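Every protein chain except one is present and positioned as in the full complex.
And now, chain A:
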Amino acid sequence: MSGRVLVGVKRVIDYAVKIRVKPDNSGVVTDGVKHSMNPFCEIAVEEAVKLKEKKFIKEVVAVSCGPQQAQETIRTALAMGADRGIHVEVTGKDYDTLGPLQVSKIFAALAKKEDAQLLILGKQAIDDDCNQTGQMTAALLDWPQGTFASEVSLEGDKIKVVREIDGGLETIKINTPAVLTADLRLNTPRYATLPNIMKAKKKKIAQVKPADLGVDITSRLEVLRVDEPPQRLAGVTVETVDDLVAKLKESGTI
């Protein structure tokens, strides 16, 4: 076992920003808007660094796909304790149409190339909420997957994962190599310390293109239109339960 973990980190619009739709409804405004690492990716990085600190694994490699700015996100991962980074360059129109299918192909290729023992991702990104990349990558690699992980422990060459599911908690044991996706309660990500930020400057970030990995990133999807959610309408007060039932029937809800 190589002892190497790949962690995918995505640069997304910061969670606190108020999202605005572009006037031509082709997407949301991203120019000049604050971006940061996807919160679930932070949790994934933290888990990987923790595994390294407990000496279960030897190396944490942070990977991000996107334009030049994706390197900022990789740097944040390096400052949290990742050892080196890989920046997969995707720019312009290709970046606009980059989705989970393309990213999983890239991750699958990298996981093979880097001989990774584990691939840890966030469960979903807060911009598209797809919740697909982890699952697709596992399928492409034919690796077992432990998704929505709220607890991870390595036991020999197997991994015990406690998953948060609708019915409660499910515990599974899977073989390695495997794909894990991090859920909210997996851990609390550490702050980067000032000394670690300075040390991160010296860590290497390798640049590759999807073509170098033999991956075709053409999208099979076309976004037709992006709209804001409908404005919340004012409510109506009713006097009696009968009134309430009548109104609900009227609106077709029951």
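Operating definition for what follows: contacts are C-beta pairs under 8 Å (C-beta built on N, C-alpha and C of every residue); 3 or more make two chains touch, one makes a residue touch a chain; residues count from 1.
Keep in mind that, in the parts below, contacts and distances are computed from a predicted model.
J.: Of the options "Small ribosomal subunit protein uS5c", "Cytoplasmic tRNA 2-thiolation protein 1", "Isobutyryl-CoA dehydrogenase, mitochondrial" or "Tonoplast monosaccharide transporter2 isoform 1", which is the UniProt protein name for the chain that has been left out of view?
T.: "Isobutyryl-CoA dehydrogenase, mitochondrial"
J.: Which one, A:Thr76, A:Gln102, A:Gln117 or A:Thr181, makes contact with the chain that was left out?
T.: Touches the omitted chain: A:Thr76.
J.: For chain A, which residues lie in contact with the unshown chain of the complex?
T.: For chain A, the residues touching the absent chain are 14-18, 32-34, 36-37, 39-40, 42-43, 72, 75-76, 79, 126, 129, 184-185, 188-195, 197-198, 201.
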